Structures are given as C-alpha cells and as structure tokens.
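Submitted below is the structure of interest, expressed as structure tokens.
Removed: one protein chain of the complex. Kept in place: all other protein chains.
Which chain is which? They are A, B and C, in the order written, and residues in each are numbered from 1.
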Amino acid sequence: MPASLEPATLPRPTPALWPRLVRAVGRAIARAAAQLRRDGFALAGVTIYTVFAVVALLADVLATHDPMEILFLPTGKLAANIRPGADFLLGTTNLGRDIYSQLIHGTRSALLVGLSAAVVVASLGTVVGLVSGYFGGRIDMVMMRFADVALSLPFLPFVIVLIGFLGASINIIIMAVALLLWPNTARVIRSQVLSLRERAYVEAARVTGASTWRIMFVHIAPNILPLSFLYGSIAIGWAILTEASVSFLGFGSANVVSWGYMLQDAFASQALSRGHFNWFIPPGLCIVLVVVAGFFISRGYEEIFFPKLRD
Amino acid sequence: MRLLLERLLHTLLVVWAVVTILFLMFRLMPGSPLAAYLHDNLSEEQQNLILQQFGLDRPLWEQYFIYLGNLLQGELGVSFFQRRPVLDVLLAVFPNTIVLTLSSLIVAYVFGVLAGAYLAWRRNSVIERAAVPAVLAIRAAPEFWIGMVLLAIFSFELGWLPSGGANSPGMFYDSEIDRFLSLDFLRHLILPVLTLALYLQGLPLLLMRSNMLEVMHDEFVTMARMKGLSEWSIVIRHAARNALLPVLTAFALGVGVSVGGNVVVEIVFSWPGIGRLLVNAVATLDYPLAQGAFLLIALVLIFMNFVADMLYSMLDPRVSHARVA
Amino acid sequence: MALLSIRDLRVHYRTPRGVTRAVDGASFEVPEGQIVGLVGESGCGKTTAARAITGVMPANARFAGGSIAYRGEDLLTAPDRRVKELRWRDIAFIPQSAMNSLDPVYRVGAQLREVLIERGGMDRARATTRAAELFDMVGLDQGRLDDYPHQFSGGMRQRAAIALALALNPSLVIADEPVTALDVIVQRQVLDTIKSLQRRFNLSVILVTHDISVVAYVADQVVVMYAGHVIEQGPARAVLAEPNHPYTMGLYNAFPDLTSAVSSLVPIEGSPPDLSQELTGCRFAPRCPFVIEPCRSGAIPDQGNDGRSAACLRAAEAVELRRLARVPSTWLHS
Partner (left out) sequence: MAALLEADDVVKHFPVKRSLGEIATGRHPAVHAVDGISFAIESGESVGLLGESGCGKTTTGRLLLRLAVPTAGTIRFDGQDIGTLAGDDLATFRRRAQLVFQNPFEALNPRFTVLRAIAEPLVNAGVPRADHQARVVEAMRRVNLADVDQHLDKYPHQMSGGQLQRVVLARALVLEPIFLVADEPVSMLDVSVRAGILNLMRDVRQAMGLTAVYISHDLALVRYVCDRTLVMYLGKVVEDGPTEEVIRLPQHPYTQALVKAVPVPHVDQSHEPLPIKGNVPDAKNPPSGCRFRDRCPHAMARCASEEPPLREVAPRRRVACHLLAA
C-alpha cells in the first residue's frame, strides 16, 4: 500500500489545524492590508471608521459637557444659541445644550446601530443565500418568496409604522433594517452559490465523496464571504441613515443622543430660519462620513475580490 | 405571454402576503391603536358601538375576511381624525406625491445617465476621479439633511424660494392640472425636487458608468471600432444602448421605492403628500389612515416591481425573443 | 508586391506584473489572393499580431516598434483618419466568437445594414438588398436577417460574421480562430465557405489558429509563431511536409493524425518562456533537443531561400534534424 512506501522526501510533519488556520487568516489580512495601501478608497474608508470608533470609545473623555445637560453661563443666564467658541466648541442649542458633546456621543449610537444591523443582515443573508442556492428546490422557492415579500414592503414606511406602534428603540430599528435588507444579500449570495455549485472543483469534491456539509462550508462558503462583507458594509450605511430618518421624524427614543435626534431638534427649533448652521451641518456631515466610509470599503472590497470589475 | 401571466400571478401572491402582514401588524400590535381612540369618557355602549363599527368584536379570522372583503371593494374605512373616508384623504394628496416623485426621478435619471456615460467615456480623467467619491458622498447623505441645507440657503438665507407646502396660502385653481401648471406650484416644487434629484442621481450615474465601462470592453464594441464606425455610433448606438437596459429597470424600481421613500423630504418641505400623511397618521395613531397610506405606498412599490420586471424582458431581445423552436 | 508586409512588429502590454512583450519582432508578408495560416500555441502572440493589423487594441497595448505596410502604406504612422478609412473597406475581421462580437440588442440584418450604410455609403434600400445578397453568399437563409444573434446556432453566427466581414468587399480579411469553437462537421463547412469565398473574390486572408490541420486544409502560406517571434514561414505545402525549425517538427510529433498509423505522440517538454522577462537568444532553446551553445545568446537570424525561412542556427542541417526529430527518444529530456 502506498502509505508504506515512505518516499525519501518524507517525513514532513502534517501541520495541525489551528496553526494553519492562523497562517491562513494572517495571509488574508496581509493581503487585504497590502491591497488597502493600493486602493485609496478602501484606505479612506477604514481610516474614517477607525477615527469614529476611537471617538465612540473615548466619548466620555472627548466630550466637554454632558450632552443632555442644560447649561448656564457664569452669569447665570441660560447658555442658549451660543455661537461656536472656546467654551462651546460648536456652540449650543436653543435649550443650552452643548452641540459638540452631543455630536461626540452620537457617534456611539450610530456605530452601534450600523454595526449590529450589518452583522445581522450579513449573517442572515449569507445563511439564507447559501442554503437556498445550494439545496435549491422547495427550500429555495419558499425562501425566495419570503425575500420577494420583504422587498415588497416599502422600507421607511414599514420602519415608521413599526416604531410608531411598538415604540422607539434601537433594537427595533436594527430588527426592522435586518428584516427588510437581508433579501438583497441573500439574493446575490444565492446566485453566486448557484454558479459556484456548478464549478468543476465543487463537482470534483462531490465525486471524491465530500459530504454536503464539507462542500458547502469548505469549498463554497470561503468564496462568498467577501460578498457578505460587501453587503454588510453597505448595510451599515443603510442602518445609520434609517435611524437618522426615524429620529428626524420624531420617532426616535428620547433619551438617546443620536445625530438624527440632533437634526430633528435643530429642525423643530427653527435653526434653519435662524441660520444656525453650526447646529445642523456637523451631524449631517458625520452621517455622510460614516455612511460613505462603508461605500468606500465596499468599493475597495470589490476591487480586491472581484478584480474583473476593474478596468 | 407565459412570462407575463406568471409574473402577474406572482405579483398577486405578493400583494396578498403584504396585505396579510399589514392586517397582522395593525391588529396584533401591543397597545392597540384603537386604545387611543376609545376615550375613557365614552360610555361602554359607545365603545362597543365603535368596536362593532370596525368589526373588532369578532374573532380574528373573521375580522381578516371582513378586512379582505373590504379591501376588494376599495373600502379602507374612515379616518379617525379627519372623519372622511380614508380613500378620499389618500386620493387628495396622492397626485402631489406622484408629481414630486416623477419630476425628481426624471431630473435625476436624465442627469445621471448623461453624466454616467460621460464619466465612463472620460475614464481616469481628473474629473472622473473626483466625481466618483463626490457622488458616493451625496448618496451617503440623508435626504432630509440635504433638504435642510438647501432650505436654509435658498429659502431662509437668500429668500429665493418658498420654505414649504405645495401652494401659497389662499391660492385656488379651477382644476388640479391648472394647479400643477401654475408658477406658484412650480416655485414650491423646485427645492424638494432638487433635494430628491440630488439624492437619486447617484444610482443611475454609477450604474450607467459601470455598465458603460463593462460594455466598452465587450467584443462587439471592439468590433464596432474595427468596422470603422463613428465614435457616435460606437458610444451611443452600441455601448450606451446596451448599458441603458439595467438603468431603465432601475428607474421603474425607483418610482416604486421613492413614493414611500420621499417621506422625510415631504416632512422637511411640508409637502402635502402621502408620506407626510403616513407620518402624521402614525403620530396621531389614526390607524385606518395609516393603514391605508401604507397600503397605497406598498401597492405602488409592488406594481412598479412588476413593471420593472416586464420592462426588462421586453427591452432585452435575449429574453423577449427567446426562440422556442 | 505583397498586399501586407509586416516588419519587426513589436506589441507590448502593460500588466500589473510589468511589461509583457506579446509580439517581439515579428515579420511576415501576406501575398495578394492567398490564405496565410498564422499558427502557434496559446500566448505565442498570434492573435495580438493579427489584431495589431486592424489597429484596434486594448487600452494597455502599445506599439513598440516595426511597421505594418498595407499596399506599401505604413498603418502605424498613417494618420488616424486614413487608418479609419481603411478599416472594414479594405481590412475586415472575423472574430473567434461571433456570439460576443454581434451586438445582442440589434437584429443581425440591422447590424449588416449599419456597416453598409455608415461605411459603405449605401441608402437603406440598397443596403437591405445587399444584406440579403450577403446572407445568400455565406449560405444563410434570408429569412433569418430579422433574427437576433442569440437565436442563431454557433455555425450560423460564424457565417453571419463572415457575411459582415465581406460586406464592403475588403481586400484583406483577418480571421481569428474562426472555427475553434465549432464542432468538426460545422467547422469543416465553415472552412469550406471561407475557402470558396476567398477564391471567388481573390481575397487575402490571415487565418489565425492553433490547429495545424486547419492550416493544412485551407492555407497557401504558413507562419509559425513561438513566444512573440515568427520562427518559421513559407508555403504551407513545404513547411508542413518538411519543417525546418525544431519547434515545428516537435509540433508535428505532438499532433494526433487520423490518417497515419498509430505511433506514439511525443510531447515537447517544458513550457514557453515568460514574456514579461527580458529574453535573449532563441526562445525555444530551453525546450529544444538540438540546442547548441550559440542558440542561447544573441539574435537568431532567419535562414532560408525559396520563400522559406526558419529562425534556427541549424536550419542548414534540417534534413538530418527532421530524421532525428522523428525518433521519440530525441524529445525526452534526460
């Protein structure tokens, strides 16, 4: 039997599983990092996320005031509508709250909403897409009909009705976003799985007796993970925008400082007609930055993993 | 033909599913919206009368069939607060939303398609390199915030345009058409349309650009070059014609999505549309009105999904002319 | 004088890994009214060389030298206007995959009319008649003019591509692997069509292929390419019967032949060189069983007479080398 032949080049120790895993992950990160340096978009996206993540973590340190506290000047007068300056970096609201501190604290809720929704959307979409695409038949049909229905519910109105009746909460926003956004991910992953399933090397695995589990998770899943990330990073943006819209419409939760809440506050307090740009420009810009970072990263991802899209 | 029937059937199924979800959503929510309507100071008899009026004293499954029956007859109930049939309320504001949606989509898609094709043609130029992140950034901005900024500048700072509503107070018109064509209406329309168009142009622009780039690499475009066809024929007749297919589908889908997605912009500009109606209905717990508004928005979305589907198969000869023989 | 004369053509591609010298000093001629078979294996530069003649190249391609003279006029230095004028009226192209080369959203007839009207200056009615004529000529039913490309079978599409190429009565037709994707029977029918139309209109044809049997079937002249170089050329009859370059000899041994007795096929060991590296000497040297030291350095001049040439230092010993090449063990690397 061949095993007993002991060719001269042997023995080479068979590496154990987990060091190989570490090496593989290391290689993947190294490759992504190398690509990052080449792709300006992805680099910009990651940089923006890093900055906001640091701000969110250090919010208590960075903020100069309690975001919801009504502040007074040393003279004892309400510190309302103060212009930006040394004491109040971005000025104050008409009720005397520090805008800069609100902005800093808003980072937390934005990242929380964005990342949680992204994780749920990406994992739900990936699992459904994988199962639906690989097994096909009835399972596929049922799941895709669910997807059709979810995509036929108008997004923002659905969230509004849900929040309006269930009450404002970040969890409900995350749930609603996940409920309506998973089909996009699932559909794309499904079609990718459909084509991967027909690849010769998957057939090769089948003909050598690989189990369904092994084919799905060893041969197919690694090829679709980049897509999951792609759709995850887009979902971050969607979730943040949704939270902002809901808060702006006045359905946000009253005790959480978010950028959407700040904008609603500004809008309702006539900041626009009074020209208080310092109040409503910064939160909007923050939203733009965080959301666009997701777009940038997804673009970079496309360049890394779907190079045929490149020029 | 077969495709049409199949999709139609499919669409009806989706409508049924959405209608059912809507029913469950409004009946099973904790803190039934009706609670707000049934004031304590009403007598029990009065309360029961109202419950009966809405059929809420029957078992759930019976309510469901009553609800379906009512829907089929176009019976959406009566608004709690406006004391008018929901359908009348909806139809009064619906045209405003349609005008707003279509004008902004047309502006956005005409601009997006042209700009996208131009950027693809000027691949790797300075303008192309700058435009892509700029477009992505605009797409990342919340619509209502774009609206707020435009409002603050053009209405409050410069005073060029009105700050909200669809018409100035006190204006009356002989017909809806007259109203839509009036200068006053158009002045009110500019800012919301600009806001939506700014937000919406990103999709057709990026789509057109990447489709063009892809098509320009297709063999048939190379062949058009080899044939010595003019740049116009190559770019417009061959590349753009092929690249446009998915954009047209996106337009149809966009109509469906925007009708509900306009909500925030309608709020910013106090635009008397269906989205604003929905938000107010939810805020005041006017449940028949909220349900009706949601249903209308959903039906438009489903219908446009169907149209997009059909459009694609009609415009792409590979689908519409599939040879069976 | 030859209709087309290519001298020392160099076409390079910029790639992420550096410059690939796809065609690196190729010279050959296309006589009036003859079919020239341009053969070689994948990556030898045959398609690049053929496409270079049309002047329509991918964005990352660059002409790094040489000349392409059509009726004595260098296409590489001629003004764009002039080159555009020559396209399709004088130099037409038949692609490998007619499926991808036809625009999917227009009817085949419309695509014929487009070129007849825009480049041929015909009016609509004249173009319609001419399109029908062309379909007839290539053996397609006129009723199919109103079909879309995807409604055609592979063989029909290839015929449509031929009709398109002949629309403006060109003098030179470049056919890039025109039958590779087809089944043998259809392949044979399409080759017969090409050959008969070539005779009828006294066309010059460059037929790019990896298949020497296709060359043997239709070509008058043959040009063999290897790693960006032309390594042998001459009349098809002579080159195929008595190859002078060891690569051509080796190709013959590796090619299964239905008519001869079954002998063993002999591979050429190794693989072609990486064209993104700087190369000196004969590019076939690392795989050549007859290599001598001088092969590995300096330029290898073309040797030959009677319209034949081979880029081999030992071309003079061809008779002896051919004898040795027929022995399988010659090709076994130690």
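By our rule, a contact is a pair of C-beta atoms (placed from the backbone, for glycine too) under 8 Å apart; a residue touches a chain by one contact, two chains touch by 3 or more.
Since the structure is predicted, the reported quantities are computational estimates derived from the model, not experimental observations.
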item: Listed residues C:59, C:254, C:292 or C:316, member touching the removed chain; value: C:254
item: Touching the absent chain when the full complex is considered, from C:8, C:133, C:192 or C:317; value: C:192
item: Chain not shown, touching residues in subunit A; value: 2-3, 5-7, 9-12, 14, 199-201, 203-211, 214, 219, 222-223
item: In subunit C, positions touching the absent partner; value: 41-42, 153, 155-156, 183-189, 191-192, 195, 210-214, 216-217, 236-237, 240-241, 250-259, 262, 264-269, 271
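Here is the rule we go by: only the chains that are shown with their structure count from here on.
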item: Pair of chains with maximal C-beta contact number; value: A-B
item: Length of the line joining the C-alpha centres of subunit A and subunit B, rounded to whole Å; value: 25
item: Approximate Å spacing (C-alpha centroids) for the pair subunit A, subunit C; value: 52
item: Length of the line joining the C-alpha centres of subunit B and subunit C, rounded to whole Å; value: 55
item: Multi-chain contact residues (two or more partners), subunit A; value: 311
item: Where subunit C touches two or more other chains, by residue; value: none
item: Of all residues in subunit B, those that touch subunit A in their complex; value: 10, 13-14, 17-18, 21, 25-26, 29-31, 33, 123-124, 133, 136-137, 139-145, 148-149, 151-152, 156-157, 163, 210, 213-214, 257, 259-261, 263-264, 267-268, 275, 278-279, 282-283, 285, 290, 293-294, 297-298, 301-302, 305
item: Subunit C residues touching subunit B - in the complex, by the definition given at the top; value: 54, 56, 84-89, 92-93, 95, 97, 100-105, 107, 114-115, 118-119, 147-148, 150-151
item: Sites on subunit A touched by subunit B in the complex; value: 41, 44, 145, 148-149, 151-158, 160-162, 164-167, 237, 241, 244-245, 248-251, 260, 263, 266-267, 272-273, 275, 277, 280-281, 283-284, 287-289, 291-292, 294-296, 299, 309, 311
